[in-house]
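A short worksheet on the structure shown next.
Left out: one protein chain. Kept in place: all the others.
First chain written, first letter: the chains are A and B, and each begins at residue 1.
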Amino acid sequence: MLALFFRDIRLGIRAGGGALTGVLFFLAVIATIPFGVGPDLNLLSRIGPAILWIGALLASLLGLDRLFQADREDGSLDLLILAEGRHMLAFTVFVKCLAHWTASVLPLVVAAPFLGLFMNMKPAGIGAAALTLLVGTPAITFIGAVGAAVTVVLPRGGLLISVLVLPLVIPVLIFGVSASYAAVAEPDPFLPPFLILAALTLFLAVIGPVAAALALRYAAD
Amino acid sequence: MRWFGANSFATPTAGVVVAHIKSFLEEFQRDKTQFCCDAKLLRRIALDDGESMRLIAENLSGERGGEAVFAGVGFDLAAGESLTVTGPNGAGKSTLLRVIAGLLPTAAGNVRLDGGGEEWPTVAASSHYLGHQNAMKTALSVAENLRFWQDFAGQPQLGVGEALEMVGLGGLDHLPYGYLSTGQRRRAAIAKLLVSYRPIWLLDEPTAGLDKASEAQFSALMRVHLEDGGIVIAATHLPLGLEGAKTLEMGGSPSPMPC
């Protein structure tokens, strides 16, 4: 299983892997927002956490269509499914999700604090946003895996994944953003939404891979 | 998690297997007729050992996209026996292999493995499946690919370097897989069958893209696998050079497909 994790990370960061593209997309989205809403620093610092979250959400959806499709195209997926007796397929999917998150989404979390500065956010707000992203983005990947699994047979499933997955990640977005705001706005407590966010991630870490494994099983033809 | 170096063997018998295959290959190149006689002799010895594993399919039907592709297929293979599945395009050869592997549900009938014991409980768990695609990543080196499949599949048999030598790719382990030619890619995928042990080989057009010499080399590998009490099912429209292989002629499909 560790071998699968390292193989997928290697594929992600090696030439043409597209892990860099996600971060670039994130940067570009954040850089575009001020042109749309105007360069008012007060306004930007107010909407900063939400922008960071939406940017990270869109960027992490970006590479999801390749999660299983690359393996399907070269026949690896058949062998991953056949190995079910040795490695439970849901666990294989879970490991693939973790590798995808480490190679493609973790860089977004690392980039987020710098982009927070562009948004004129306060240090506490930046820290809270980065922390909620660290805890919340795995949930996006786990739900995204379900979307990637059900669209694996489609040659251009990328857009469809976003359409399918975006409604499902709204709870994650709500609690992530509200926890980030709570860290800055005084009366709101930070911990409750943050803990709910963590619970969501843990819950989806189980549900997502199981559902995705089921979908992959039926997608084989 | 177990880690295997390129040349380490986890099972003590693996070294014997290497020597076995090597001597077979040498002998094969030295004298073909002699080799065939030896092979027959050895098979009889292997069968006398009383290997009890049997792969049995009864009244098997398969469908693809809701359409029946074949029906009423049955076979019974003992350890050391092979089956070549022939037939025109669209006769359902690939579908049959995928049904046997368990990648597709059976429409009717069943496939089972008798006498696999604890180690080989199901057909899927005891099979190597070599499909049309090679299941190798072009961005990784040949050795990285093989080492991954060895770690993932378990039951390591040959080291990566050894397996590559068996298929005539010795010394190319450090090259990116994407740099290999079509035939070399197929041979590297065949090396995948050797790095981990599985008693059953399910091969879908295994020699597609191979030249004559590589084909002969591959038949020798299959023969050695059969001598060791393995089972080979190969879908092909080229002769694979397997002596005494059972054949299954497909094509009398229940709903005729355009070729």
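Rule of thumb we're sticking to: a residue touches a chain if its C-beta (ideal position, glycine included) is under 8 Å from a C-beta of that chain, and two chains touch if they have at least 3 such contacts.
What we mean here is this: contacts and distances are computed from a predicted model.
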{"item": "Options \"Spermidine/putrescine ABC transporter ATP-binding protein\", \"Glycoside hydrolase family 57 protein\", \"Heme exporter protein C\" or \"sn-glycerol-3-phosphate transport system permease protein UgpA\": UniProt name of the undisplayed chain", "value": "\"Heme exporter protein C\""}
{"item": "Touch partners, limited to displayed chains, of the chain removed from view", "value": "A, B"}
{"item": "Candidate in contact with the missing chain, chosen from A:1, A:24 or A:219", "value": "A:24"}
{"item": "Sole contact to the chain not displayed, among B:55, B:71, B:111 or B:180", "value": "B:180"}
{"item": "Residue ranges of subunit A at the interface with the undisplayed chain", "value": "15-16, 18, 20-21, 24, 27-28, 31, 34, 39, 41, 44, 117-118, 120"}
{"item": "Residues from subunit B at the interface with the omitted partner, ascending", "value": "168-169, 171-172, 174-176, 178-181, 183-184, 211, 213-214"}
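By our rule, only the chains that are shown with their structure count from here on.
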{"item": "Approximate Å spacing (C-alpha centroids) for the pair subunit A, subunit B", "value": "39"}
{"item": "Interfacial residue positions of subunit B with respect to subunit A in the complex", "value": "1, 64-65, 98, 101-104, 121-122, 124-125, 127, 129, 131-140, 144, 147-149, 151-154"}
{"item": "Interface residues, subunit A side, partner subunit B - complex", "value": "1-4, 7, 10-11, 14-17, 73-76, 78-87, 220-221"}
